[in-house]
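Just one protein chain is left out here, and the rest sit where they should.
The block that comes next holds chain A.
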Amino acid sequence: MLVSTGTEQAAPSPAAVAREAMWTVRGLVKSYPAGRAFRRRKAAAAPAAAVRANDGIDLDIRRGEIFGLLGPNGAGKSTLVRQLTGLLRPDAGSITLLGHDLVAHPERAARLIGYLGQESTALDELTVALAAETTGRLRGLDSRTARAERDAVLEELGLTDIAQRPLKRLSGGQRRLACFAATLVGERPMLVLDEPTTGMDPVARRAVWTAVDRRRAERGTTVLLVTHNVLEAETVLDRVAVIDRGKVIACDTPAGLKTMVDGDVRLDLVWRDEPPLDLPEIAVLREGAEAAGRRWTLRLPQDRARAVVASVTAGPAFAALDDFTLATPSLEDVYLALGGSQKGLVKA
């Protein structure tokens, strides 16, 4: 909807992946020492074992694609990204970007990657224009080029009117867009965007994905997107690696992943008040329902879901029903079907 994804292509052979991959990750492991985990957990007596934040991660990211890392908070995405961008040294494994060994030469990452982190504290007290220009200068541009690129990017993202306002006086979404602008000043073949659209309104989101698409079409820019937003992942990603507890539990196109749960659909029932548990057809459903307030979520085979909808809408339960939706599976359903264990994926 927001961006063309080209997800319908057939899965290529491993040889093709190796040929096209511009960013290859093999067997990446990162543990945090027991002491740190111990302090974090504030556990009582026994010291905790080392926590494996990344446990043997393999990835192949191809030139020009938008590749996603999807997983709930705490799944190990940030640790992975910190290693990919040269901020954190892996315990084991290899990272090769455009032929450069980033484990041996982490400092080269900054010369290959434009990185948008989650935090804006380094830029908060600068004006939008100065934040973008300074970032460009620190990306190695001379001052004339930095100013020209700054003006072009601010114009492209519709930030010219607020160029002279400090970031911290902007709304969360505008601030995020200003940080994204800073990321684009000083071209890089690879962009790593960590939750880029958090807090943005639809107009700003569209500006982000249009800018990404333009760079992809004109310069073959590759994008690694970190997200816990399922809808965004489905809309913009070419391929996605689903991360859970430090491991890649699946990696495919969003459409390819969804075929894994093809037979199932999701049924959401929202009750006006209390669910009518005295009705046997409702009492039966309660077992398999995931309840959140007045909302029940059921994942059912298609024919069973159809039968449930018929019985709920035709019978006396309908009086207690506020709303219901029947939907094809989302990446969240895939995540759960794959054994994903944690809450925290967002559908917005």
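The rule we apply is simple: a contact is a pair of C-beta atoms (placed from the backbone, for glycine too) under 8 Å apart; a residue touches a chain by one contact, two chains touch by 3 or more; residues count from 1.
Everything that follows uses one rule, which is that contacts and distances are computed from a predicted model.
Student: What protein name does the UniProt record of the undisplayed chain give, "ABC transporter permease", "Peptide/nickel transport system ATP-binding protein", "STAS domain-containing protein" or "Protocatechuate 3,4-dioxygenase subunit beta"?
Tutor: Of the names offered in "ABC transporter permease", "Peptide/nickel transport system ATP-binding protein", "STAS domain-containing protein" or "Protocatechuate 3,4-dioxygenase subunit beta", the one UniProt assigns to the missing chain is "ABC transporter permease".
Student: Of A:59, A:75 or A:113, which sits in contact with the chain we cannot see?
Tutor: A:113
Student: Among A:150, A:188, A:245 or A:258, single out the residue that touches the unshown chain.
Tutor: A:188
Student: Who touches the missing chain here, A:50, A:88, A:249 or A:289?
Tutor: With A:50, A:88, A:249 or A:289 as choices, the missing chain is touched by A:88.
Student: Which of these, A:137, A:206 or A:304, touches the one chain of the complex that we don't see?
Tutor: Once the missing chain is taken into account, the touching residue is A:137.
Student: Quick one: which of A:70, A:126 or A:305 touches the chain that's been left out?
Tutor: A:126
Student: Can you list, in ascending order, the chain A residues touching the missing chain?
Tutor: Touching the chain left out of view, chain A contributes residues 22, 63, 82, 85-89, 98-101, 106-113, 115, 117-123, 125-127, 130-131, 133-135, 137-140, 142-143, 166, 186-189.
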